[in-house]
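Right, I'll just put the structure down here and ask away after.
One chain of protein is taken out of this complex; the other chains stay put.
By written order: A and B. Residues from 1 in each chain.
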Amino acid sequence: MITLASDFGEPYPAAMKGVLLSRTDARLVDVAHNLPRQEPRTAAFWLRETLPWFPPAVHLAVIDPGVGTDRNALVVRAGDSALVGPDNGVLMPPARGLGYPDPEAFAIDPGHEEFPATGGEGSTFDGRDVFAPAAAAVHEAGVEEVGEIEWLSPVDDPEELRFPEPDLRGREASGEVLVVDRFGNAITNVPGSVLEDRFGEEVAVNGTAVPAERSYAGVEPGHRLATVGSHGNVELAVNAGRGDEAFGVGVGSEVTISY
Amino acid sequence: MITLASDFGEPYPAAMKGVLLSRTDARLVDVAHNLPRQEPRTAAFWLRETLPWFPPAVHLAVIDPGVGTDRNALVVRAGDSALVGPDNGVLMPPARGLGYPDPEAFAIDPGHEEFPATGGEGSTFDGRDVFAPAAAAVHEAGVEEVGEIEWLSPVDDPEELRFPEPDLRGREASGEVLVVDRFGNAITNVPGSVLEDRFGEEVAVNGTAVPAERSYAGVEPGHRLATVGSHGNVELAVNAGRGDEAFGVGVGSEVTISY
Partner (left out) sequence: MITLASDFGEPYPAAMKGVLLSRTDARLVDVAHNLPRQEPRTAAFWLRETLPWFPPAVHLAVIDPGVGTDRNALVVRAGDSALVGPDNGVLMPPARGLGYPDPEAFAIDPGHEEFPATGGEGSTFDGRDVFAPAAAAVHEAGVEEVGEIEWLSPVDDPEELRFPEPDLRGREASGEVLVVDRFGNAITNVPGSVLEDRFGEEVAVNGTAVPAERSYAGVEPGHRLATVGSHGNVELAVNAGRGDEAFGVGVGSEVTISY
């Protein structure tokens, strides 16, 4: 199984699918192709939340603002799964999310004959010309054989991308908004456990009292709430509305919750 | 075969796919994931139009504004197909559209060990934690075995959702706009048969004369027409434009057609 994620929209991912299907009979599964453009951080968050639900697979993740520069192209092994994408940190949180705190990274040699479309040089579409052929080859070889592939070489210090840790003291948690989803839910790095014994009561979010609820439907439509999202973190939301607007927050905004 | 429909956009459906693929080798087919947010009625319309074209399948339909409340989670059997989703009416019109006027409904026990991710409690993402595992299990057991599944119990009175019937008298039909598609075509509940012998002539829509045409191309680009859409109902449209704007209608608007 090979999953595909990118910020390409349409129709660029289809070229990647064509390359994959020319080289493997693997099942292909689209994860997302409308991830926010050129935001490895947001993509890393969503892939960390999503990929652990899959059985072992090769996960292609092409969010690549540095395409055409000398940044490495990577294969990262996390147990019996592998991630393939640019060396900008996007692969690391999902690799750890798969349960491997120290994933092994390997750099792809894009000049190798395995990648004929690059002409041995740069490409403006490494998703098609480097990452898709690499993902197909890793799938065909088997993830356990990654260390034996001749166009891969170990990398000791892949780019890291880590999400900030929240600050928990007493009955106050300080953190920040990690991402805003398409519904406007502002997803923080504050663990949902802080709301655990507060459901049905009010907590203070940046000084304003709002109800803590198990579900959006715990308040009337249009009303604010703090809840625990499907990722396990505190989410600032509005039932049938946009939490980001109602709370006046965006990615990176500081959030203090007193409970 | 398992089909997937939701109002989730990206990347939440991928988590459902991961759960499904961890439990079944079934073919997965995306029906739609950008259905209008939290509108079971619109989703029911589109699923009623779309699902009958499929071979027997398990159809997952997660448009679920009541997630986290005590609304039931359902499996609805319609012949050799099954629908899985919330008990808010969204499953019933498509179940009937599959040719079964009295579909059988069963409530899922989300506290059963088949659904470990719920922790026996509520979830803000039942699509991933309840509906996807249920759909996989129904697929693996076979739709004909639904009555034997221990975490399912019959429900006598599932939530209903019925589309209004048009009022046809003499040469006048009164109805309403059921949905507006992405092209701006306003799809009414008036049966296309009222235009049958009027193609090429004019009819009156809310008092204004417009041509009745077999296809959008029957009028010049930018011009209004009444036509019969692929669903068999009268559609108010503009060739290469938006019918909803030109006719000044939206979902629920009254439409009277004199023909």
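The rule is short, and it goes like this: a contact is a pair of C-beta atoms (placed from the backbone, for glycine too) under 8 Å apart; a residue touches a chain by one contact, two chains touch by 3 or more.
Computed from a predicted structure; not experimentally measured.
Listed residues A:Phe125, A:Trp151, A:Phe183 or A:Tyr216: the one in touch with the omitted chain is A:Phe125.
Residue-wise, the contact with the chain that is not shown comes from B:Trp46, picked out of B:Trp46, B:Phe106, B:Trp151 or B:Tyr259.
The chain not shown here touches chain B at positions 1, 3, 5, 27, 29-35, 46-47, 49-55, 181-183, 213-218, 227-230, 235, 240. Residues of chain A in touch with the missing chain: 9-12, 14-15, 17-19, 21-22, 28, 30, 37-38, 65-69, 121-125, 128-129.
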